[in-house]
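Please see the structure below; I have some questions.
Note that this complex is displayed minus one protein chain, with the remaining chains in position.
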Amino acid sequence: MFRQGGAAIVLGTIGAKAAAAPNPTKLPKLLAPTENEPDPPPPPEPSGKRVGYAIVGLGHLALGEILPAFGESKHCRPAALVSGDRAKAAAVAAHYGIDARHIYDYKTFDRLHDDPDVDVVYVVLPNGLHAEYTIRAAQLGKHVLCEKPMANTVAECNQMIAACSKAQRKLMIAYRLQYEPYNREAIRLARSGDLGKLKAFGARNGQTQGDPKQWRLKKALAGGGALVDLGIYCINAARYLSGEEPIEVAAFIHSTANDPRFSEVEEQVDFLMQFPSGMQAACSTSYGYHDSKRFRLSGEAAWLELDPAFPYRGQQLRIGRKPASGEGEAIETRVLGPKNHFALEMDHFARCVRENRRPHTPGEEGMQDMKIISALYEAAGSRRAVRLPAADRLDAFRGDSV
Amino acid sequence: MFRQGGAAIVLGTIGAKAAAAPNPTKLPKLLAPTENEPDPPPPPEPSGKRVGYAIVGLGHLALGEILPAFGESKHCRPAALVSGDRAKAAAVAAHYGIDARHIYDYKTFDRLHDDPDVDVVYVVLPNGLHAEYTIRAAQLGKHVLCEKPMANTVAECNQMIAACSKAQRKLMIAYRLQYEPYNREAIRLARSGDLGKLKAFGARNGQTQGDPKQWRLKKALAGGGALVDLGIYCINAARYLSGEEPIEVAAFIHSTANDPRFSEVEEQVDFLMQFPSGMQAACSTSYGYHDSKRFRLSGEAAWLELDPAFPYRGQQLRIGRKPASGEGEAIETRVLGPKNHFALEMDHFARCVRENRRPHTPGEEGMQDMKIISALYEAAGSRRAVRLPAADRLDAFRGDSV
Amino acid sequence: MFRQGGAAIVLGTIGAKAAAAPNPTKLPKLLAPTENEPDPPPPPEPSGKRVGYAIVGLGHLALGEILPAFGESKHCRPAALVSGDRAKAAAVAAHYGIDARHIYDYKTFDRLHDDPDVDVVYVVLPNGLHAEYTIRAAQLGKHVLCEKPMANTVAECNQMIAACSKAQRKLMIAYRLQYEPYNREAIRLARSGDLGKLKAFGARNGQTQGDPKQWRLKKALAGGGALVDLGIYCINAARYLSGEEPIEVAAFIHSTANDPRFSEVEEQVDFLMQFPSGMQAACSTSYGYHDSKRFRLSGEAAWLELDPAFPYRGQQLRIGRKPASGEGEAIETRVLGPKNHFALEMDHFARCVRENRRPHTPGEEGMQDMKIISALYEAAGSRRAVRLPAADRLDAFRGDSV
Partner (left out) sequence: MFRQGGAAIVLGTIGAKAAAAPNPTKLPKLLAPTENEPDPPPPPEPSGKRVGYAIVGLGHLALGEILPAFGESKHCRPAALVSGDRAKAAAVAAHYGIDARHIYDYKTFDRLHDDPDVDVVYVVLPNGLHAEYTIRAAQLGKHVLCEKPMANTVAECNQMIAACSKAQRKLMIAYRLQYEPYNREAIRLARSGDLGKLKAFGARNGQTQGDPKQWRLKKALAGGGALVDLGIYCINAARYLSGEEPIEVAAFIHSTANDPRFSEVEEQVDFLMQFPSGMQAACSTSYGYHDSKRFRLSGEAAWLELDPAFPYRGQQLRIGRKPASGEGEAIETRVLGPKNHFALEMDHFARCVRENRRPHTPGEEGMQDMKIISALYEAAGSRRAVRLPAADRLDAFRGDSV
């Protein structure tokens, strides 16, 4: 796992004359090859060269996860804040070393156009506002990183893609799990053939929601209930693990009658998806049951599981199969060095912006999830299976590799 | 565990006029009381008000762990760097926003005296240099956070304590585990009576060391081998879990003959400690076996275990006991929100400096481990048990509570 | 867990005069109340008083599990064998102390009528033969324990129930999991309210099938594929955990084209079930993916999981919830004393026979699973949800308590 043990300076450097500029990542290996020695620390990139982000919206996610993640980023820095609450924004700006002139509100949003420190606008607003602010940001000439779900409707998704394309700006949807080590290792294993032919995907993403007044429980702002907020993780994982797109779906919806939390949006959706290879998925998502966030992917020869799979941290990867030698069943737990999901996704987008690469999870990736969600709502309403168009290749909606 | 779900702004703040300065930690609860909703994000403290740290030594630990930890700190900021390698220091300083005038080397170390941005000197040098730089820093009027083991000898420890006392500066030893949630919860449980009377502590801390030329394998710089670098975690844990001090110890040492790694320092120590209450400890530490870093504490009625216990992250806490109702054995795994160990210890020391409190792990705490280590080496050499003086109270060498 | 330590005689009995007949289960408690001391050994019931079983069919299940289980039974003994292979039957009979005159074949089956040692006929034949041999056994005046699935069709189930009823003989379906400690503890927890309102059930039961010529892959003998053989466990568990009966189902089927194993029966079924309380189930069963046999039941406040849930042994029970005190999430693993599933189910039926009680899993319990399976096949074929009649109470098809 991880190493410890007091101080760790390199002896030779004490009092040494610095010859040439050293690469600080080239520290000697402390441990034997049998041990898991973590990567050397990242080469520092000076703040001045980093890609500047404007964070739009200062709620739980921005304050609790995204802004702290800049501390673990290699290529990004927080450059501006957009908030309706000036005092809060000022306190946050001071904390992260952002000068007060980079604080905006929703009326002054368009002045971002003239802020040269801002390369990327990261939209962390309620779902119902994603389309508007993505389109406006692109029109201001900024690249856009937008939280998922991408928007409330497929039509909005189309407009967002078109606006960014027209402005020749990049658009990425913030599917952080496609960038973090545990889900990436699961993808690698799923595609490697080690599991045999993929047969079944099962996932559950639920948590018991609280305050009925929060925006996630309002149809106009959220676009839907558990399915769009949590179920999207199950859908996306089935797609990124297999690389396939579903061709038929079925769903059952349940919302507890007279529960104020579910007067506008649905509580729970259980659903099936069938994929062209024959792989089938059975999933459940809910705002009404205790925290459960995991998947298992079963192949002919082995299974892999992330439990939990979807939280911001704490992923655990297990693989079940017959042991290479000997009897019985071998269940392997893989302990990887955890990385900050948001730092990784922001760094990926920073590189895309700099190197003119297509983001791994572009607008099209987000729109495809919205098409599937739309089909699931239709299936639940009609009590019938609903078909979806087949894709012509694996990873049909993804961009360049991570 | 941890929540996810797209954007997270508070609806009411969009376009709202800010009335009074809000506390950004007072966000509404998203989840029901059945769920584990993580703490709200910390209230940001502006950089200018934070306690400034000078980091002395830019090796693995400083670059890979300590400097990144400032991103998760509430009360601290990196204010200066001390390194023998100017180019490296310059690159690191740029990365962390430290102005070049705050870069020092070992010749210019004493100029820290005149650097008003530096409140605390964090000594991250090889063990053999801890005493010298701690004493010098105190004499410069700075508070000192020193990595463990505190020094190479008990005599040095005494000198360090005396120097800080004379200079009326605070001294804390960086026992990060006494500040992080998993070990703190273990301490709480051990002291709560839930385990019944404490009976046995068992711990193992080992890893297979690599490059024979690293300073940890040099007697003058390291002071010893596995025992001082890794075994100290076992000793310290037995002490902080129980609050007791050992009264008798025994030890066996083994070093592989002709292994260049172990020509100066020992490879492996297995040892026993007896405590006044009757609790006994059986521990093992080594530079020669595969990563294993854990402890189990057994009481009359239950046990608790951290496996791993000692790394920088990834702790897992389990408790074994008879279930409250029903048959069998219940083994509970507790999943806590992980926190950065270094951020926590630095924040604790920052508060001690500001509020004139005694650090929870002062120099006396570090010296006591050195006394025990010294007794263990004596026991191994003489093949006899060695007695230690009894303490007159629990937590005899610790300061104010965390 | 389990105790060990050499010899274990009771001192006082050495050389003692036996006063009155002691109860051999009344041994003194060796361990403290904090410890999980296993139940005392069962009071021995002399062989002559035990309920005699005729085992019909000597395949994997009978030889590998059922016959050895008599060694752990309290109330049953193997009294007769029915097999088409005389030599095999003779060897098995000798092993279990069954006199050769109690060996029958399928032509001489009806002579069981005159075998007074046989109280119960345990039908362990291919599914397609369950109806015939159950009906014939009842007509011979024997009670019948029949393996699951109960039969190939609902019509056959009806005939079996009618025949036993007419003959005034008891009929039980061998749902061993409803009798073993882990699933029973899961039932207890699910019904206790500890999980809060039940919301979601998810299960997977699959294994990669081998030899295409085995009877399980022949429609006439098996009645269906993965769904009837393995999926039935998921269906039954959703029902016994909640006590409810599903009111609507949907399903997707997939069978690999040109795979000789799936020319007659289906490979994989993923399916949904909705229950009157609003609980929904999402399940997967397959003959085409690697061993995966588990369920998770999510309630508003907690979840419970058995993984594995369905094998003959090795069950593991976990419960996830917020801890009673303190932060985070508590995942409790319960280690119970495992019991032989077949011994427990046979002992239950023996008591039903003796005490004239209604078996907990009578024919009606088996028929209900067949009705649901039939609806699932219909749903998969029509791509539409299929409704099922509501039950008028919990545990609508179960008999007396275990």
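In order of appearance the chains are A, B and C, and numbering begins at 1 in each one.
One rule holds for everything that comes next: contacts are C-beta pairs under 8 Å (C-beta built on N, C-alpha and C of every residue); 3 or more make two chains touch, one makes a residue touch a chain.
Nothing here was measured: the structure is a model prediction, and the numbers come from that model.
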Touch partners, limited to displayed chains, of the chain removed from view: A, B, C
On chain A, residues whose C-beta touches the chain left out of the figure: 1, 32, 34-36, 181, 185, 188, 196, 300-302, 321-323, 326-337
Positions on chain C where the hidden chain makes contact: 1-11, 13-16, 18, 20-22, 24, 27-38, 40-41, 43-48, 57-64, 67-68, 70-72, 83-88, 91-92, 94-97, 105-107, 123-127, 129-130, 147-149, 174, 207-211, 213-216, 218, 221, 229-230, 233, 290-291, 293, 308, 310-314, 335, 338
Touching residues (missing chain, whole complex) on chain B: 195-196, 199-200, 202, 204, 206, 208, 248, 250-252, 254, 256, 268, 270-272, 274, 278, 280-284, 286, 288-292, 296, 298-303, 320-321, 329, 383-385
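The rule is short, and it goes like this: only the chains that are shown with their structure count from here on.
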Centroid distance [mean C-alpha coordinates] between chain C and chain A, Å: 43
Euclidean distance of C-alpha centroids - chain A vs chain B, Å: 33
Mean-CA-position distance for chain C and chain B (Å): 53
Junction residues of chain B, two or more chains touched: 1, 32, 34-36, 335
